[in-house]
Each structure stands twice: as structure tokens, then as C-alpha cells.
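Heads up, one of the protein chains got dropped from this complex, but the rest are sitting where they should.
== chain A ==
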Amino acid sequence: MKTRIPTVLSAVVTAAALLAACSGGTKAGDSGGGGGSKTLTLASVDQGSVEDVVKAFEKANPGVKVRYTTSGADQYQQQIRTQLSSGTAPDVMSVWPGNGNPGATYVLAKPGYLRDLSDQPWAAELPDAIKSVAQYEGKTYNAIFGQNGIGAVYNQQALEKAGLTPPDTWKDLLAFCRAAADKGTPAFALGNQDNWVTQLVQYALVATTVYGDDRDFDKKMQTGQATFAQSQWTTALDKYLTMEKTGCFQKNPLGTNYEASQGLAATGRTLGIIQGNWVIALLKQKNPQGTFTFKALPATDDPSATIVPAAAGAGYGVNAKAKNEDLALKFVNFVMSPEGMNLFVKKQGGLPSLPDTGYAVDPSLAELSTFIRAGRTVPFMDQLWPNAKVQQTMLSGLQEIFSDQSTPEELLKEMDADYKAGS
């Protein structure tokens, strides 16, 4: 799962220049670096939250200086690959969980670019769902500090104005959509012009329809016992299109971008938006008076069967050739301490990955927290796919289905072909 934050190109350029300046590529685990032992280099995609964590880390470790850069996901993935292959990567860097994108744990751990973090105190405490995407071949490489869910985020004021309540069954959902459309305020904003947005509704529906009956679906896919085309993925896709036909979304979702969709939901021109919980912070920026609540998106008529896609967000990995390994480990352990973790998730509007950090969950996320504690979640589907192509095929394929250039059958067949191509 990639959340694309508006990019700061200059940050990338600065990063390239800055990090090239402190290249060397030699391992300096022993403190032979002289003055360098007090400087840590860091590249992060956590714009807007890593700044606070760095400040707290520097305060807790007097004399230590963190030189860090932040950038959007696209630019970051491009930058980090170049730096890793040329030996100019920073000591600590953002790493995505699992597989399926160019900056993911499997992709970076396989050629040996990441240091094994299994010996760190928090590694054994990670919940299983998170462990599965923080590890590669049984070793932990990714310090994952937070998790996010996908579901319906409602604008409470708009709901009250429309006199409607969030549905918890599929039947009610369609009735809710019809009632909302009749009142002239569509139920959900959908920003499918940005192709990564297209997958969110699909994931929210797949979680219940596919994994509700079959928690081992991923294992079956891996061993070739299951395919997308012959599974409940067809049902989920069908429901997605039923929602579109029922008028659950505003007009022209393909011409509406992520930014515009936030505007619709924040100002009550739709009753909500189907997104990751991270959107709540962005909605609040657009409408500080608004109250926004996360709810699971139902896909069947049995509310107790609903499952939420909830998964680890991007974490931090340590460069296998870190110039300052001690400080790098210290930073990663700070991120995984209750203090660092809470700082991060509070700012990002997510939930901490470790239990018992004493984190007070925001009321808007109460439902997500309940689902996580009850184990009624599955990782984002792409995190366990063998390559990045499956997801990209799905993203452009969903846009094609919405613009009548393709059909669900064609899309699932293509995804199966890409899945079988392996890593």
C-alpha cells in the first residue's frame, strides 16, 4: 500500500546531494568514524511526523545530530534504489512492509541491503500479522511502528444533516447509498483519477468476501491452488461495480483526484469517503470543525462476518553498510519505544504496531482498534504478492473497467498471469 503524499522534489534533490556528500559505503560499525559517530543520516517518507520524532531523539541523545530528508513515495523509491546500488544510502531509511513495491522489505532484504534486526528487543513482540510483513526468510528487517486500516470515513455533520446512520450490512449499504443520492449528497467521494485510490474500495470488499471464508487464501495463491479469476475476487469486483451503479459515489470518479475527493468529503458534499484512516488528518486540515469517524465497510449481510483490511505502514530499516550502525540501531529502537511510536502514530492518525504502549486511541478510530484487537483484519492484499506488477495491473485495470475499456474477467485474468510470473 502506497500513500502518495504531495511530493517535494527539492527534498529529493537535496537528499541526493547531501547523501552523496557522505558516501563511502564502508562499514563503520566500530566507532572509528571520529566526529561522524555523532551524526546519523536518515531518509524518510513520513513527511510531517518524522520531524517531531527526530527532535525528540536528538533531545534524548545530547550531542547527536540527525541529518534527514523527507520525500513522497514515488521519488523516495527511485532515490533509495539509486543510493543503495551506488553505496550512498543513509544509515536508516523508510522501508515498506512485505513485498510488491520497489522499496519493500523483501525487495531490499533479498540482495542484502538491510541489516538483520531480529536481535533487537522489540522484534519478538511484533504481532503475527505484522511479523509476516516485517520479516524476510524468518529474519526481521523492518521496524514497523504503525498500522492503518481501510474503510468508510464518515463526515458526522453531513450524516446528521441527511438523517442517515452508517450501514453495517451490504443491503443497508445499498439502501444508504440510494437514500443519500436521493438527497443530492452522494454517499462516498471517490478519487479514482489517482490510480492508487482505485484499489481501496476493492480491498475493503475483498477483505470480507475473500478472506471471510478463507483466511489461507494467500497461501493457496502462493502454492497455485487458487487464482483471482476463480475466487471471491469476482464477487468483490462485482460489488464494487454495483456500488457505482447504485450511485454510492459522486459523478465522474475518474476525473476526480485524491485531493478533490478529500474536498468533497470534508465539506459534506458527500457523506463520507472510502479511504485509509490516514485521510482523517487530511479531512481535518480541510475542515477543522468537522468530525470524522472510521467504520468498517460491510460486504455481506452478516455484520459479524465483516473484516477490515488493516496493515502495517512503512517502517524503518537499517542500512547493512551503515556508517554509524550503533546510532542507527539506537534510532530504530527509539522509533519502536512507546515514546517514539506514540509520537509517530499520533501525528499520522494511525495505531501503534506494538500492544501496551499506553496509547490513547482517538475516538474516530475506536472501531478500527476494536477490529484489530479482535483479530478481524487482513493485511493489504498487495503486501504478500510476489511482484509489483500485479498491483499496477489492478490499478490501471480498475480505471479501465470504470471507463468501459475492460471487464472484470479480463482484469482478474491479467492479474493471475502477472502473479504467476513470480518475483
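Assume a contact is a pair of C-beta atoms (placed from the backbone, for glycine too) under 8 Å apart; a residue touches a chain by one contact, two chains touch by 3 or more; residues count from 1.
We adopt the following convention: contacts and distances are computed from a predicted model.
Colleague: According to its UniProt record, what is the protein name of the omitted chain, chosen from "Tryptophan synthase alpha chain", "Dyp-type peroxidase C-terminal domain-containing protein", "Sugar ABC transporter permease" or "NADH-quinone oxidoreductase"?
Modeller: The record names the chain that does not appear here as "Sugar ABC transporter permease".
Colleague: Where the complex has a chain not shown, which of A:T70, A:Q199, A:S231 or A:T256 is the residue touching it?
Modeller: A:T256
Colleague: Among A:C177, A:A388 or A:L412, which one is in touch with the chain left out?
Modeller: Of all options in A:C177, A:A388 or A:L412, contact with the hidden chain holds for A:A388.
Colleague: Considering the whole complex rather than only what is displayed, give the residues of chain A touching the chain that is not shown.
Modeller: Considering the whole complex, chain A reaches the absent chain at 74, 77-78, 81, 84-85, 101-102, 107-108, 110-111, 113, 192-195, 250-257, 260, 387-389, 392, 396-397, 399-400, 402-403, 405-406.
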